[in-house]
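Take a look at the structure below.
Excluded from the complex is one protein chain; the other protein chains are retained at their positions.
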Amino acid sequence: MLIQQIINGLTLGATYALIALGYTMVYGIIQLINFAHGDIFMIGAFIGVAAASIFFHNFFLILIAAMLACTVLGVTIERVAYRPLRRANRLNALISTIGVSIFLETFMTVFKGPQPIGFPHVLNNATYRLGHTEFSSIQIIILLVSILLMVGLQGIVRYTKTGKAMRAASEDYDTASLMGININRVISFTFAIGSALAAAGGVLVGIYFNSVDPYMGVMVGLKAFVAAVLGGIGNIPGAMLGGMILGLAEVFGVAAGFSSYKDAIAFTLLIVILLVRPTGLLGRPLQRKV
Amino acid sequence: MKKFRVAIILISVLLVAALAAGCGSKPSGQSGAGGNAASGGDTIKIGFMGALTGSEASYGIETLKGMNMAAGDLNKAGGVLGKKIEIVQSDHGSQLSQAAAVVQKMISQNHVVAIVGDPTTGKTKLAAPICQQNKVVMLSAGAVGPGVVEIGDYIFRDTLLDSVAAPAVTKYLVNDLGWKKVALVTSTNNDYSVGLTKIFEKALADNKATIVDRESIQDGDKDFSAQVTKIKQSNPDGIIFTGYYTEGGLFMKEVRRQGMNLKMAGGDGMLSPVLWKLGGQAVEGSMVYTGFAADPANAAPQTKEFIKKYQAANDNKLPDMFSAQGYDAVMLLARAMKDANSIDPSKFKDTLAQTKDYKGVSGNITFLPNREPVKSPVYLLEVKNQQFAIKKVIPTAAPTE
């Protein structure tokens, strides 16, 4: 029972973490809460469904197709809707992300209908049993793929030149651009990676829950953002940690009989953490500059 | 100086007010309040109230499909009282705040004589007082919760009342299928589910079955692993699920994934092919009670024909209860108008109230003196080979009140 719930929690947490990474990277560099990020996750899932009917049900091809398509989408959205607002009031950019979010949700409702659709059968879902604990191959794949993608991301950020530029930009945007870093390219790259990870999350969640609908990104997106804040926004390991904590907290909250308060669990946790450690678990303390 | 500023602000408020009011007088000189029924013209306008966008869109879209089918059938047969039926559609985007405006608009701008909708109990309760006050018949094709028809004598619904059906079904589940220990799952942010759970609780107690586990979920949830893990521990004979098809299908998938071989039973909130589109093999054997026998093989002739027609128009998709009830709603209104020989709501509301044993596609409908509908018999459908099949026909009696 306990181990079962831990597995449940980690699987849920891994999906939160994948989406949280996109939030955290974008926020780290341009201090923008991208409320449309959850909808990119949703589009990723839909593209996965579409790809599943073209690529003869090969899981990895589907995953790559969805990630590529969402990369293009994410970069385009940034170029069209956010870049013109980079020097504007932060609230304006924020509302622009809300506008994009409403647009994408309605677009998919009009285009594919509001009813959830199932994900075509692409993975053999074997169930393994260890004592009283059951876990399925999909759960293992979700955990593995998430960890692989997160490690890959950490590698890019730590050891490549672009990663270095990203870190510099998040440290000090203006100084970085004075140092000859092409800020526009760095930001496009950030959106590209964030969107690709969200798309991967969308495909994995779509397969795991066998359900894809235009509004699937709303709550998940919000929770993933909470996960990012929990771990310390702008901090990549923090997003992973936050996602896992949130997943476990929700599953154990439900197991303890608070299922009707499930959505409140995440936000209560959020407020408490913000009050105790305003910049999240792994975030650097905020300095008040005069 | 200060006065000036306040004056300017006031003027801007009034300007906006005048602007909106000014637009109001343009399209029609008529005042909207009351008595707009016999406004002539050669069409009979019936309004559709529901969501075409937003979270409740799937219910609204299906209701509207059924209504348009009914209007098409009626118009092909020469219309009603020599006039064509026109469906006035609207969309409140699943938002309460827009729902009131939408209803007001249909009544005072489009001059509808009747409104079909809303698919949800909450928004029906919001719209009903407006319809009652303006003397427009409202026939909800989806509201099942309490406190709807009590709002006034212009308010009707053609749904299956759970207070009638659930006790009869519970009796069958407990006595014939041996469900002595039951896990009861409620979607706590779904008014239908919360209401149905209360009815099942009482019915289970009456039939001496015990509820060994209560779980709550929410509409929009995808992850039910924690709840299912808990159900597994209590080892019930069956699961009663009071929510909608989306969560029902996904819930059963998780039940199978965790290796349990339980069956699920629930109300017509789960009557949709989406149930097995999401649940797949996991929902085989799941049971849904309904007045609408969505069994293409064994249904009554009019229901069979409706299913066939719907499938022809919707690439072979099976209709759900919303489209069937939307279809019946328009048919019931047309029948009442014919009987009253009038399209004046104050006249045909009385003939509508007298509807008795009407053979609708969503079941046989009789309105009680308090305008509550009774559908008899109730069909317990079972998912068999990814299709609904009638498992048991359960006769019901009108509640004695």
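Every chain is named by a letter (A and B) in the order it is written, and numbering of its residues begins at 1.
In this section, a residue touches a chain if its C-beta (ideal position, glycine included) is under 8 Å from a C-beta of that chain, and two chains touch if they have at least 3 such contacts.
Everything that follows uses one rule, which is that contacts and distances are computed from a predicted model.
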Protein that the absent chain corresponds to, by UniProt name, given "Cell division protein FtsX", "Protein glxC", "Branched-chain amino acid ABC transporter permease" or "Na(+)/H(+) antiporter subunit G1": "Branched-chain amino acid ABC transporter permease"
Touching residue (missing chain; options A:Ala168, A:Ala196, A:Val212 or A:Val229): A:Val229
Among B:Asp73, B:Asp153, B:Asp191 or B:Glu284, the residue in touch with the chain that has been omitted: B:Asp191
Residue of B:Gly122, B:Pro296 or B:Pro377 in touch with the missing chain, whole complex considered: B:Gly122
Full-complex contact with the absent chain, from A:Leu2, A:Ile102, A:Leu130 or A:Ala256: A:Ile102
Subunit A, residues in touch with the chain not shown (by the definition above): 27, 31, 33, 80-81, 84-85, 88-93, 95-96, 98-107, 109-110, 222, 225-226, 229, 260-264, 266-268, 270-271, 274-275, 278-279, 286, 288, 290
Subunit B, residues in touch with the chain not shown (by the definition above): 1-2, 4-6, 8-10, 12-13, 16-17, 20-21, 23-25, 31-33, 52-54, 89-91, 93, 95-101, 104-105, 107-109, 121-123, 125-126, 129, 134, 145, 147, 188-191, 193-195
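The criterion applied here is as follows: only the chains that are shown with their structure count from here on.
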Subunit A-facing residues of subunit B, complex: 53-55, 57-58, 61, 188, 215-218, 220-223, 225-227, 229-230, 233, 246, 249-250, 253, 257-259, 274, 277-278, 280
Residue ranges of subunit A touching subunit B (in the complex, touch as defined): 1, 4-5, 8-9, 11-12, 106, 109-110, 113-118, 125, 127, 129, 134, 136, 205, 209-211, 213, 215-216, 219-220, 250-252, 254-255, 259-260, 262-263
